[in-house]
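Subset of chains shown; positions unchanged.
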Amino acid sequence: MDLGIIVGLIAGVVLTVIGILWGGGDMRAFINAPSVMITLGGSLASLFVGHPFSRVLNMVTYLRITMRPPNFQEERLISQLVTFSEKARREGLLALEDDLEELEDDFLRKGIQLVVDGTDPEIIKNILYNELNQIQARHQHGILLIDDFSKQAPAFGMIGTIIGLIIMLARIEDRSTIGSGMAVALLTTFYGAMLSYLVFGPLKKKLEDRDAAETLVKEIMLEGILSIQGGDNPRILEEKLLCMLPPGRREAVRQQAVKE
Amino acid sequence: MDLGIIVGLIAGVVLTVIGILWGGGDMRAFINAPSVMITLGGSLASLFVGHPFSRVLNMVTYLRITMRPPNFQEERLISQLVTFSEKARREGLLALEDDLEELEDDFLRKGIQLVVDGTDPEIIKNILYNELNQIQARHQHGILLIDDFSKQAPAFGMIGTIIGLIIMLARIEDRSTIGSGMAVALLTTFYGAMLSYLVFGPLKKKLEDRDAAETLVKEIMLEGILSIQGGDNPRILEEKLLCMLPPGRREAVRQQAVKE
Amino acid sequence: MDLGIIVGLIAGVVLTVIGILWGGGDMRAFINAPSVMITLGGSLASLFVGHPFSRVLNMVTYLRITMRPPNFQEERLISQLVTFSEKARREGLLALEDDLEELEDDFLRKGIQLVVDGTDPEIIKNILYNELNQIQARHQHGILLIDDFSKQAPAFGMIGTIIGLIIMLARIEDRSTIGSGMAVALLTTFYGAMLSYLVFGPLKKKLEDRDAAETLVKEIMLEGILSIQGGDNPRILEEKLLCMLPPGRREAVRQQAVKE
């Protein structure tokens, strides 16, 4: 679970509720079913018009990704690639076949498989880069969808407020309902702003972070696979891959290498 | 028919109507001919000023494209290109002449025709890339038009609201009409926002999706045609083209290839 | 005359007038000299601060360009370049000297002149590309000016509305003038929005279209001139140049070529 999201969402809601009560408001004035329906329903409906059907239905998956903090264990991956590199130089590329089964990542297994099969380096590069493009395109679909939600929510909030104002103005002669009518009208703007600025806008940024983290891992794999096939020196490979990590995370790998 | 557009548009309108009625509004207060005229007519008029005449008249065509979900059968196309590649290697490039008639796509037929004619590869590349540029420029014209509509609609909605406010303010001494005057004034903003956020904004995104899908197909064709002329290995060609599809769609081609 | 601009501007104004009258408004309430002065005069004044003096005075020229639909007769130009190419291969580059006088376009004449003079290809390329850059820079000046007008007009419309509100609020004790005061205040926003969304915003797009059309013609000329000097095959030249046109316009040239 991504602690930041939990803490942020709970804090955001709690602070808002405290703010309402502290300011002398009544929570019941802030809950209104038709307003929820117009803001949330309207923006969801617009997502169906603008995005492929299956992608909108898939939104929960995208949101679940934001909740999983990336745990790609880049340090372990680099150690593994360096080990493969040493083995390949000692026993030949074919020796890597035994390790294929224990590889959990599809991208890495496919790449090592191609190396073991003796595929031409140009074609391996072509295939793996296309694979990476596909992964990034898939991420991009989710980012665009959540981003769109964060923009449509305040738009439909505004539409709801205009609807509320028109309803209120049509019976303005009844002075006693003006205040409550306008209060209800403003609720959709409130919902739209909360959905956009507390929830979907920030979640889109989290998704972009997740995309960057997974792309980095795939680039480490790609660099490693091509170096293994090219027969590069394992020490040079290790140094090259470590450079792709932030300084603080390099030590773990170096210490393990020393121990071995 | 694109199910998402139908579902989204109907849901958006139905939710809005329910929201109005549930909120105690009267649907008649939301229908007003002069307001429709200013919002829709004004933004259409501005499109004629900014875009070529024929392109604006062509708008229905662009909208029809959004309704047709892309069905380019990339899997079948790849199988076909691989078959052509095998035939060309077995019987020579001239043998492809027999297959020209059954090709429905202009781009593909033109490319194969040029290959059969023995045209210089550089010129084929030049011609097909220019062709692809022309296709993308044509798509871009539609995207820009629909995008402009989605931006002009709320602008003329705002203009209509200002007109309504000026009319109402000019006879403000008649207190009884202030409310209804302002309600009518806000209608154009409501229409403009619905046209932009529920209809044309999302439809522009659909058009961009359609453009991306057709561009992908043409790029597969281009890659295939050049590979066939270059006499590449059909297996390598197949792998290269499959890499351009999302993983889930590659299996169908592979299984068919195995069956054959 | 560009039919779209005429139709669009007239339709936009007529629809607005009908909307005002249909909505029960009085046209006289929408015409106010000080408001025109602040909106139009203020934004023009700001253009003088931001753009070179001569360029602002030149604005009518830029607007006249939007009214002239591009008629570069690309088909005729391509035929002509192909004819030159054939002549140059038959009779030598010097033979083109006789055709120089009948060329109306400065860019084309200069290019052919340089070819006839036996100038080094690198220098011809350098000179013609710089010439094209200068043409595009000139266009860009006009586009930036009209674009700026379309952004300053609503800004000064807003400034006018604030001025009107301050005037009205300063004598708010006279209740009878509040309505008319606010109505007048809103007029500048109305003028600014109409100038921006109906007139200068769309006209800027038309200018961009004109720029793209003229750039295309110059690129066809450039390609043609360099091919003629290089002694390329006239058929290949024709095919190359045709690829730069949209498909629908290629037939005319091809049929003429066949006839000849």
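Which chain is which? They are A, B and C, in the order written, and residues in each are numbered from 1.
Note that a residue touches a chain if its C-beta (ideal position, glycine included) is under 8 Å from a C-beta of that chain, and two chains touch if they have at least 3 such contacts.
Just so we're clear, the structure is a prediction, and the values are computed from it rather than from any experiment.
Colleague: With 3 copies in place, how many does the full complex contain?
Modeller: Oligomeric count for the entire complex in this file: 5 copies.
Throughout what follows, only the chains that are shown with their structure count from here on.
Colleague: Could the interface between the copies subunit A and subunit B be described as same, meaning over half of its residue numbers are common to both, or is it different?
Modeller: Different: when the shared numbers are divided by all numbers used, the fraction is under half.
Colleague: Compute the centre of every chain as the mean of its C-alpha atoms, then state which one is farthest from the centre of subunit C.
Modeller: A
Colleague: Rounded to the nearest whole Å, what is the centre-to-centre distance of subunit A and subunit C, using the mean of the C-alpha atoms as each centre?
Modeller: Using C-alpha averages as centres, the distance is 43 Å.
Colleague: Indicate the whole-number Å distance between the mean C-alpha point of subunit A and the mean C-alpha point of subunit B.
Modeller: Centre-to-centre distance between subunit A and subunit B: 27 Å.
Colleague: Can you check the complex and tell me which residues of subunit C touch subunit B?
Modeller: On the subunit C side, the touching residues are 3-5, 7-9, 11-12, 15-16, 18-20, 22-26, 29-30, 176, 178-180, 182-183, 186-187, 189-190, 193-194, 196-199, 201-206, 209, 236, 239-240, 243-244, 246-247.
Colleague: Which residues of subunit B touch subunit C once you look at their complex with the stated criterion?
Modeller: 33-35, 37-38, 41-42, 44-53, 56, 123, 126-127, 130-131, 134, 137-138, 148, 152, 155-156, 158-160, 162-167, 169-173, 184
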